[in-house]
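Notes follow the structure.
For this depiction, one protein chain was excluded, whereas all remaining protein chains were kept in their positions.
After this line comes chain A, so read on.
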Amino acid sequence: MAMAALRREGRRFAPLLSPRPIAAAAPRSSPSFLSPEEDVPFGARSISTQVVRNRMKSVKNIQKITKAMKMVAASKLRAIQIRAENSRGLWQPFIALLGDTPSIDVKKNVIVTVSSDKGLCGGINSTSVRLSKGLLKLNSGPDKEPKYVVVGEKAKVQLIRDSRKHIHLTISELTKIPLNYTQVSVLADDIIKNVEFDALKIVFNKFHSVVSFIPTVSTVLSPEVVEREVESGSGKLGELDSYEIEGGSTRGETLQNLAEFQFSCVMFNAVLENACSEMGARMSAMDSSSRNAGEVLDRLTLTYNRTRQAAITTELTEIISGASALEG
């Protein structure tokens, strides 16, 4: 509404105080009244207010859009945060049994990078990609062949640029339907069927709070590697020998089922946590974006008012000097 008032004021002045000398009071051509913006060079002041007005309008729209995106992200975060926190107990028994050996030395490492499909979520996808590249570097050596399985479009785009030959499988649009365990376990099953692995390293952003996300890597070992470690008798896995296997199956078969189950549980938690982190990061990115837009808008408003007032002052001084010149 203030904008409309300013616009009206602008229009009111332009026809009354035409930029030409007062003596030439002949009626100016009407087009100049209708489009005060496209005035002669003397009227440069009106043009700049229009330019500034346009900028202000677009910045205000950006602010509205980012605020709306933030609200949407906040509501999605609320819903998914509860599920992520409930699923946190899922991987703990596996670590209690098998321990955590991220630095284990194996030939076939598969790095599963979990990322988002949509952008505008801050730096979380870049963090995951950098970590994955770091893990690749850590695990590459003479006989080792590390591979990527990429979940999510954003990481795929970044990794395809320089590590195309290492990417084995890409999965996208995971979050199109709300996440549930069945879907993720089918996905985990697919990955296990299509990729040979000795160790799976799942890279994701763990949700700590709305403003902090912790890059994490979870390791799942294949049954053969677990067997090898049990036989070597060192570390947590060495103690696995003392566990009796209930039932007729051998330890190898049980470990096979265990590895698959562990992978699907860890994937489920990882995907949920990453989705939470994505929403949280989007909230803070959109929040800082609307704040910045607000600041730009303040600055533009000041410029606009300054320009407008300068124009008015110039007109006034012209009239006054013209009038005093006439009086003598």
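Note that in this section a residue touches a chain if its C-beta (ideal position, glycine included) is under 8 Å from a C-beta of that chain, and two chains touch if they have at least 3 such contacts; residues count from 1.
In this text, contacts and distances are computed from a predicted model.
A.B. asks: Given the options "AP complex subunit sigma", "ATP synthase subunit delta', mitochondrial", "SEC24 homolog D, COPII coat complex component" or "Large ribosomal subunit protein uL22m", say which is the protein name UniProt records for the missing chain.
C.D. replies: When "AP complex subunit sigma", "ATP synthase subunit delta', mitochondrial", "SEC24 homolog D, COPII coat complex component" or "Large ribosomal subunit protein uL22m" are compared with UniProt, the left-out chain turns out to be "ATP synthase subunit delta', mitochondrial".
A.B. asks: Could you tell which one of A:89, A:119, A:233 or A:252 touches the chain left off the display?
C.D. replies: Residue touching the absent chain, from the options given: A:89.
A.B. asks: Touching the absent chain in the whole complex: find that residue among A:143, A:162 or A:246.
C.D. replies: Of all options in A:143, A:162 or A:246, contact with the hidden chain holds for A:246.
A.B. asks: For the chain not shown, which residue from A:61, A:232 or A:257 touches it across the whole complex?
C.D. replies: Missing-chain contact among the listed residues: A:257.
A.B. asks: In the full complex, which residues of chain A touch the absent chain?
C.D. replies: Chain A touches the missing chain through residues 70, 74-75, 77-78, 81, 83, 85-97, 99-103, 130-131, 134, 137-138, 181, 185, 203, 206, 208-211, 214-219, 235-236, 242-249, 254, 257-258, 261, 265, 268, 280, 283-284, 287, 291.
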